[in-house]
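What follows is a set of notes on a single structure, which appears directly below.
Other chains dropped; remaining ones untouched in position.
In order of appearance the chains are A, B, C and D, and numbering begins at 1 in each one.
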């Protein structure tokens, strides 16, 4: 269950009776005059996978390090498993962390790495051996105890780092962009593996990333962070389909953005007119009145291509005439870059996965349109809270 | 140019020739020293008069005092070992502390202090020797004048030799250890801390093991540097001469092959030491390269 | 230790740690470096007026400047040190290049170790080797006679060239190592790129290799220069009656003349000279002392 | 109760058997440090007179350094068996080593500085012969004050007479400096260690040298063609002494060593080992005949009379000499 400061709490699949594993209340951290983490409140339900998604420098690591205890908040309170953590040093907190570059101990074997925390707790040698063996089996690395860390592949290292934390049965596992260092293919693979691991262990994960695809695929809930604040907290679907701020709309998933003025407001449908004269209808998010400066977004896969305008207008969609600039063939992810003819505005539009329009050629003129209800429009500069850009 | 670029034949040939000449230059003196340790003549000079082990095993009675009967030589060898051990221990300890000071603390003047730590490397050894000699004797004289206290360790002698050598060898140890500590990924410590280790346990189980190659390396360098030191030592010796000073004295007498014998012994010992160290170091160094 | 936030208690701990770490460094630097040099400075600036009576004076420095033999030796030491440093650099560079860039794997580590071996034994031993080789009754003169180059053995010791050979030999390692590490850090693809863009050996050396290796070159040169300038053993043993090394003057003043005042002044002058030359070298090459020394 | 005697002395002045006998008789352990005049003084200067219990500088080199650095203790004559010394030598030494009315040195071994010549390869009579063109690169001497003095005598002057006149002395020394500079091409090396020179002469690299009588005689034993000659200008006569460092910790052992050493049979042994003569009364008779014969050959009556004994060096004189020596060293 996640509670954002100005967002309504929305109890979803977590058991509402259970206490949240992590609760932060008005947590803030300043570096000089710079607010790295700005008065954040949220909670993470037991057993859920919670991601914090945001661009570089937005304060994700700072927040995570406060939870782990490496930093102490300037104000506010952090509760883990219901207990306040003020003044509790990192080695006494029921949290473990998987570091961005994993921080496996290179001078120790895999087994010693995984057993490190247990040894520090004074667990008996035999017991450590048993539990390390079990844990390695659970992360699909049975018998890897005696390997050296540098003998492992990237994905195996990943699993060792997670095993090393999970063997301590923490209330909370923190992960700071753990896939950041892996290459493309491996990252795709580890994404799925991580999701399955979390499901299998049932441990609460708090996961940091700047890769929206990771956050969407992995999480039960995602908080989109910007400038030290949460712009929106919700399920991946909510963020993708119902962005609450222009930042979220632009950051989560690919999007075409059009800035302009609201020249017509009709219920929740707004017509946006750009400086170049492009007019585009969209669904209003929040209060918008005629004449407001606005930003509208339409996703590449929401737009439809057609060789005849009639095909679009017949379906009740607006229709734009555009020239093909560039074909970006990429199998199922193919797209075209178009320039709307009258306003010279560039659009990226996904090609249908059916292979239709595979014969499109650069320079050709086509039409495109979209369902205005699936395009969104915000008053310019909308953020989660007015005083964010202080 | 580099291997992947075409190199004309003459260039490749001259590289080989130069390499051979260079290594001949490096090894000729050592080979000569080693060979003449076995020459059956009173001076280490040609012609070759036959093979003998006299310069190792000869004893007082035989007219040729071999190395193993030369009490003074053996004594100075031992003195060198003792001095080198002290210098090594002190240098590694203080070097480690310095490394942590430079890498892990913040205070005003740190920059200047860390530059000052390098200064001994650009002070000629003789000057280090005389300045320490002068300062130590000033303090000792002062203690004597004021309190009638005889601070013997401040008078020329082994303690002062140890201090003198330490004064610049610790700079090298500091550099070596700092370089490794700089490359240390601090998140390893955080990870250990996060896994429940106390600060002491972090130091003991993570940081020091990581530093181990540098500690061993700087210990070896310190030992070698101390063992070889002459300039500083010469100004600070008292009645016990370390080997270099003793050998210098003997060389001015017109060396006998005993010097060759002791030199050969040194070569063998340091080769054995260095080779075992390189052997033992391999897994350790692979830690940081991967 | 770790970068945990300083709470009040941990701030105390941090302060204590700082003090504990600072203590040995300060003891060392003050007790063995700074104060001894202050003492040396004070010593150099006093003169004996009567037995056990001294007064402040610049007499020792005056002696240095008034007596041509002192500054002659001084300049000679500086010049020969510079020449020795340059020679060492010239000799070391091709080898360092070979080891860093031309050979691979086993050969590489073997050549590297071969460069180190001579330095596992002391300078005394190495010098002994040269003396056996070069003295009139030594190996090389005998060889020259045998080859018919000279009719009788010639004395190869006690020449300036001999001193240079000894100094270069003794310093070689300290040049080779920083050069190798500087050259190794030069990405091969930079050279390939330059070559690919039409560069040739000489222009690549001048524009890519040397600028890249400059810190290593300067580091090697500084260390070699200091070792050479401050050397005592090699010039005196190999130079004999003609060694005329400035450290010898210092030694003489301290040991055979008991004239600590004069010796201290000489020491200071040598220190000033070395500082000046190193500083000039750094300026000319645009390098920073701290960065350079970390490479040596 | 201190158990060791730390002795700062010349090579051969404490032969192993003598040390063993002393240790057995007294229970003290002897720790030897071998040195020469300059190093003895400079060591003691650096330690302020600490680190050794007994030193053996030459008699002329005591008063000056004592005045300057206070590195010795006065001798307690009551602890000594003065009757063991040859009285004339004892008296002469006492006079030369008295500072502020206190005696600081007692005589032990004496000898001379002269020419050692390989008579097969060279003919020499005076110090200046070392500088003959024919001996280019084949001679050796020390670059120390005895050489300056020797060449001063060889030039017909009396340097000792000028000790009290620094200016005149400086002029004389400058002149000698020029001679020696001109002589430099003849020098193979400036020896400062006896064995270095002896090895050079044995190898034939050196045909003539200025050195101690003892070295010459030693070589003469090995190669009869090598002889010690008293030069025309006069051999320089020296006496090495006993002196007690200011901060010696075991005066008792020091006195014991002196008394032990002056016993005629011991003194004869030591003198034999050093190849010189001793200030011990009655040791003469016990000495090696060969040495006596060598002495007789080297010192005919006239030469014996012509020995120039070193007077005490006043403070300041060595500075003058030092500069000249440096200049010679630096010349090309």
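Throughout what follows, a residue touches a chain if its C-beta (ideal position, glycine included) is under 8 Å from a C-beta of that chain, and two chains touch if they have at least 3 such contacts.
Everything quoted here is computed from the prediction, not taken from an experiment.
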| item | value |
| --- | --- |
| Chain-type multiplicity across the complete file | A x2, B x1, C x1, D x1 |
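One rule holds in what follows: only the chains that are shown with their structure count from here on.
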| item | value |
| --- | --- |
| Chain pair, most C-beta pairs within the contact cut-off | B-C |
| Chain C and chain D, separation of their C-alpha mean positions in angstrom | 38 |
| Centre-of-Cα separation between chain C and chain B, whole angstrom | 16 |
| Distance between the centres, which are taken as Cα means, of chain D and chain B, whole angstrom | 38 |
| Multi-chain contact sites of chain A, meaning residues that touch two or more partners | 70, 89-90 |
| Sites on chain B at which at least two other chains make contact | 43, 45, 133, 190, 193, 252 |
| Interfacial residue positions of chain C with respect to chain B in the complex | 1-4, 14, 17-18, 20-22, 24-25, 28-29, 32-40, 43, 91, 94-95, 98, 101-104, 111, 113-133, 135, 137-139, 142, 169, 172, 188, 191-192, 195, 201, 204, 222-223, 226, 229-233, 237, 247, 250-251, 254, 260, 263-264, 267, 270-271, 274-275, 278, 289-290, 293-294, 296 |
| Contact footprint of chain B on chain D as seen in their complex | 6, 8, 31, 33, 43, 46-48, 50-52, 192-196, 198-200, 203, 247 |
| Contact set on chain C toward chain D in their complex | 48, 51-52, 67, 69-70, 72-73, 136-137, 155, 158, 240-242, 244, 249, 252-260 |
